[in-house]
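The complex appears here minus one protein chain, its other protein chains still in place.
For subunit A:
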Amino acid sequence: MAPFAILFAFVFILPIGWAVYSSFFRQIAEGGGAYGGGKLVNKFVGLQNFQYAITSADFWTGVGHVLVYTVIQVPVMIIAALALAMVVDSFVVKHVTGFRLGYFLPYAIPGVVASIIWVYLYNGQISPIVKGLAAIGINVDFFADNVVLLSMANITTWTFTGYNMLIFLAALQAIPHDLYEAARIDGANGWQIAMKIKLPNVRGAALLAMLLSIVGTIQLFNEPQIMATADPGISKSYTPMMMALNTSQGTLTPSGDGPASAIAIVMALIAGVLAMLYTLAERKVNE
């Protein structure tokens, strides 16, 4: 227990405590004049940082980006993962191992690397996709203001569909095969078995995958951070997580650890509330 407690305190309790503590302070100059006397003081400002985060239009725009992203990306990915798992699990497909590995492979590529690769593929000047589409008369700009969020969602979907498929596949393979046999004797065809037996049995796994995905997408950071190189229109506060980092580094004002911690804490609370609502809704459905 002791090793756990020490590590837990060091990497978990301590940072959280420190973040909460610093969220009550802000660095300001008190020396007066144009340069504040060349000294910043860490001043206790009460809840001012939280007030800033909650009333900041940029913050809520960021939250908006993340929510739209979640609402579009998570269902698409879960349905795709479920469909893939069903196909792999069905008797149609031989060599299951190969397909399983193939679909899972994108997950083995770190998110940042995946984003860099996709930025190349989105790039109007060098992308074979853009050029190919242009050749058949479709001109797309993957970085256009209303498209860029979908371009990010595509990267995440590409990375995580295989991962979620594995969760579903494990759930599917845990279903006793007697059920299928019984269904067949009763005259059910493959489609009916999938819809009436398999689908209800993987509901638990689906809800888990949804929850993890929602928590993951709320933290959206890698994709917009990397894509900002190619599209400077992605602002420093595009998502709340980017806003927190850039606030702490001084490229957003007010800057410093105080406001940055406040943003992070407010966002953690929002994510917590969302996850809680989701669990409650899910329990209701299960009853």
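One rule holds for everything that comes next: contacts are C-beta pairs under 8 Å (C-beta built on N, C-alpha and C of every residue); 3 or more make two chains touch, one makes a residue touch a chain; residues count from 1.
Methods note: contacts and distances are computed from a predicted model.
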UniProt protein name of the chain not shown, from "Thiolase domain-containing protein", "TIGR02186 family protein", "Phosphate transport system permease protein" or "Extracellular solute-binding protein": "Extracellular solute-binding protein"
Residue of A:85, A:114 or A:252 in touch with the missing chain, whole complex considered: A:252
Hidden-chain contact residue, picked from the options A:3, A:32, A:128 or A:187: A:32
Chain not shown, touching residues in subunit A: 11-12, 14-16, 18-19, 22-23, 27-30, 32-36, 38-40, 119-120, 123-126, 141, 144-145, 207-208, 211-212, 215, 218-219, 229-236, 241, 244-246, 248-255, 257, 260-261, 263-265, 267-268, 271-272, 275-276, 279, 282
